[in-house]
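Heads up, one of the protein chains got dropped from this complex, but the rest are sitting where they should.
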Amino acid sequence: MAITEERPPLELTSGDLPPVEVETLGVFHRPRSTHGWASWFTTVDHKKIGIMYGFASFFFLLVGGFEALLIRTQLAVPGNKLLSADLYNQVFTMHGVTMVFLVVMPLAAAFANYLLPLQIGARDVAFPRMNALSLWVWLFGAIFFNTSWFLGGGADGGWFNYAPNSGVVFSPSHGIDFYAVGLIIMGIGSTVSAVNLTVTVLNMRAPGMTLMRMPVFTWMTFIVQVLLVFALPVITVALLLLTLDRMFGATFFDASAGGDPFLWEHLFWIFGHPEVYIMILPSFGIASEVLPTFSRKPIFGYPFMVGSGIAIGFMGWGVWAHHMFASGMGPISVLAFSLATMFIAVPTGVKILNWMATMYGGRLRFTTAMLFSIGLVAMFTIGGLSGVTHAFAPMDTQQTDTYYIVAHFHYVLFGGALFGLFSGIYFWWPKIFGFFLNEKLGKWHFWLMILGFNLTFGPMHILGLQGMMRRTYTYTEGQGFNGWNLVATFGAYLLAVSILVFIWNVIRSYRAHRRNPVNPGPDPWDARSLEWMIQSPPPEHNFDEVPVVEDFDEFWHRKYGHDEQGRPVRIAATEDVVQKGDATGVHLPSPSYWPIVLAAGLPLIGYGVIFNLWWALPGVILMVAGIYGWVLEPSTDPSAGHGHDDDHHHDGDDSDAAALDEPADAGTADGDGEGVDADGSETAAEPEPAMATASAEAQDGGSK
Amino acid sequence: MSATIDVDDDSPVHPGEHHDHGPSDGTYWKVFWALVFITALEVSTYFWDVWFGESSWTFAVPLLLLLMVVKFVLIASVFMHLRFDSKLLTRIFYFGLATACIVYLAALSVMNIFTDNGNPWFNDPPPAVTPSAVVTGEMPAGGMGG
Partner (left out) sequence: MTDVALEPMDDVEFPDDVHATSTGISNPKLAMWTYLASDCLLFGGLISTYLLYRNRPGNIPGLSGSDLRASELFNIPFTSMTSFILLMSSLTMVLAVNSAIRSDAERMRLWLVATSVLGAMFLGGQIYEFTEFVREGLGFTSNVSASSFFTLTGLHGAHVAVGVLMLLSATVYSMRRTLNAEAVETLGLYWHFVDIVWVVIFAIVYLIP
């Protein structure tokens, strides 16, 4: 069972240089600072990286939201001339791509980066520098993609960009070039991040944290990373072929030269359908954390929650062609994919029922986070039901490319994914920043958003069934579309107002916090998982001592026991259970500027591929320099005063392959048989002062 | 393959512990010669139509696929140490491989590359389009198994 590495690494001593002497490539000294604005560019701290993911993707949410408002304004009245047909094509394409790849995915990645190590009791991810790399690659790719607006116009083929519209004949501008190359770049970032987080979940868990004790959010994020690992290469192939078609004269998707436009559709949707679950599962995970906390009940049917997540992940690979029912692929294929699609509704339904069962009989607290999670359950159910109607091929043929489809996927991706992400923002904000968001404004935000959302996308069901086609820049008087379109546009502006309320909430709450800092304490919601066991905001090293986990909802079980009726009874004060955040002698990976250098090379190569290959040369040089600088630099700066980093260490109860299938025995929590019993009463023996009044600054200082 | 494992350190061997040390050099050589032999057999199929006549292709294709799988597994298990490492690695790798095989084979089936899609030009050799097939409006088979 215990597979600790007892053998020291084989070191090949060679040459005359003693191993401690390190020369690194570069003209700058290695960055040391972990404070100040400059430290954000060199940080390898998963928490800072998560925050940067969050802010960057929120910025793109505003960009994509602005594009959405343009669309809705154009469609408010028939025959509108605000946008030309060409500009309209660009705006809806950029809106779609932005919302999928620049908002929902990275916002989920923000939570994944921030919370995953905390929830499994780790000090950082498995490869901290690669984590920074994936952030910068994604961010530079996203900026690269959006610069197309200033270099000849955005992509105009729709987010799924079917051939032949994606060919140079029908789209002569550089927009789709930016789409192809930009998504390849972002895909590289996501692949690196997905491999990193997969390894983190498998390898970096605290002692006793078996797979079946991981919080549901961690589980869902883990499934998402696995899906990303396997789905991204497929879209990379498609985008590579598209790039070769558009810029190097190949004819992969050109039917007049024997190419097959179907190939694009298949490759795109083999990626695209897992992508749908990549976007929604993190929000499912967030709701599965929020609902139990504010119901004061454990999640109902934890194994079924995990199992249904895995089932969704598996089955998501077998349903892609339901996006192509109208493409004429033959009755047997349609039948097979239609059946598979109907089946995938089952695990999703399991989740919905489990959430409701979690709330049933619970002591509910309707905080903003809770409201958003309930909103997710309700809105996603509507979107799921309209999704099942697409599984029936005859009905789907009728609905394809109408606003009914638009309504459906906004109900699952906005009403589902984005509501869940907002729920997570309200839930973890005090943990991440050390102050609460205003609950009153938060509730305004929620009610405005859910009202605006339903006003915008609800009518689209009707419009679609009446035959209004999506991706058409206008409609005429007398088609009967006027009324509902006006309502939808009104709803869209209401959504914009709700986002403004959110921004105002952040500003106001921050100002109030600056005037009168009140720390929410480590556990403001009386929550259940490990991240609430440390201070808010968490110290840089996360855990003073790596917790030994003995239960699902470990932190809850440290606070509460059960009476005879099974009701929770407090057995320990929160202040006694939480960690103080004052550990010393914890060595963390040192900051590094190589990730951002390496990442900066990629967009340069991208411009080179699009405009002139020679321009790619500086990008290649930058990347090669970045890679060699990276390799030659040890992950921990030896001259920073520490001999080694033990950002993660534990021994014993290591679940090897066998433990993946069954929860490991908690009794073996310490393989070396030391420490457990002696430390058993440690928390009780050392009561700590209540943390609720300690200021954020004090804790920050304590972590050094 | 009976691979011998060098146990040359004195660390305690726990049940289920996977040994980091792979097989000995000798085992690698043996596997290498086996791979060379298989490759030679593979290449020989190229000449089969000269030696045994055109019909030998019926056997050559399945044999080639089989030999390909054998080579693949040999390299993965021995050279890449999958046999001697944690089962988890085997599962991860073959899960990816299986996913790739299943989705791409399904996609190719839907695109009718294994079947007659009714298009006289996109198959080789082109199927005979008889007038009766056109007159009776015979439906081409859909995908196989979706």
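Lettered A and B in written order, each chain numbered from 1.
Convention: contacts are C-beta pairs under 8 Å (C-beta built on N, C-alpha and C of every residue); 3 or more make two chains touch, one makes a residue touch a chain.
Predicted model only: the values in this text are computed from it and were never measured.
Enquirer: Who touches the missing chain here, A:F140, A:W159 or A:F230?
Expert: The single option touching the absent chain is A:F230.
Enquirer: One chain is left out of this view; which of A:A155, A:L455, A:V546 or A:L602 touches it in the full complex?
Expert: Residue touching the chain left out of view: A:V546.
Enquirer: Using the touch definition up top, pick the residue from A:I143, A:V168 or A:A250 that touches the left-out chain.
Expert: A:A250
Enquirer: Tell me, which residues in subunit B touch the chain that this view leaves out?
Expert: 17-18, 20-22, 24-25, 28-29, 32, 35-36, 39, 42-43, 45-46, 57, 61, 64-65, 67-68, 71-72, 75-76, 79-81, 85-86, 88-89, 92-93, 95-97, 99-101, 103-104, 107-108, 111, 113, 121-124, 126
Enquirer: By the contact criterion defined above, which parts of subunit A meet the unshown chain? Give residue numbers in ascending order.
Expert: Touching the missing chain: residues 3-5, 8-15, 17, 19, 126-127, 191, 195-196, 198-199, 202-205, 207, 209, 229-234, 236-238, 240-241, 244, 248-252, 254, 256-260, 263, 267, 544-548, 550-551, 557-558, 561, 571-572, 577, 583, 585-586, 628, 631, 634-636, 644-646, 648-651, 654-657, 669-670, 675-676, 679-683.
Just so it is clear, only the chains that are shown with their structure count from here on.
Enquirer: Taking each chain's centre as its mean C-alpha position, how far apart are subunit A and subunit B in Å?
Expert: About 36 Å separates the centre of subunit A from that of subunit B.
Enquirer: Along subunit A, where are the residues that touch subunit B in the complex?
Expert: 1-3, 6-7, 202, 229-230, 234, 260, 262-263, 266-267, 270, 317-318, 320-321, 329-337, 656-658, 660
Enquirer: Could you please specify the touching residues of subunit B with respect to subunit A in the complex?
Expert: 9, 11-12, 14-18, 20, 86-88, 91, 96, 99, 102-103, 106-107, 109-112, 117, 140-146
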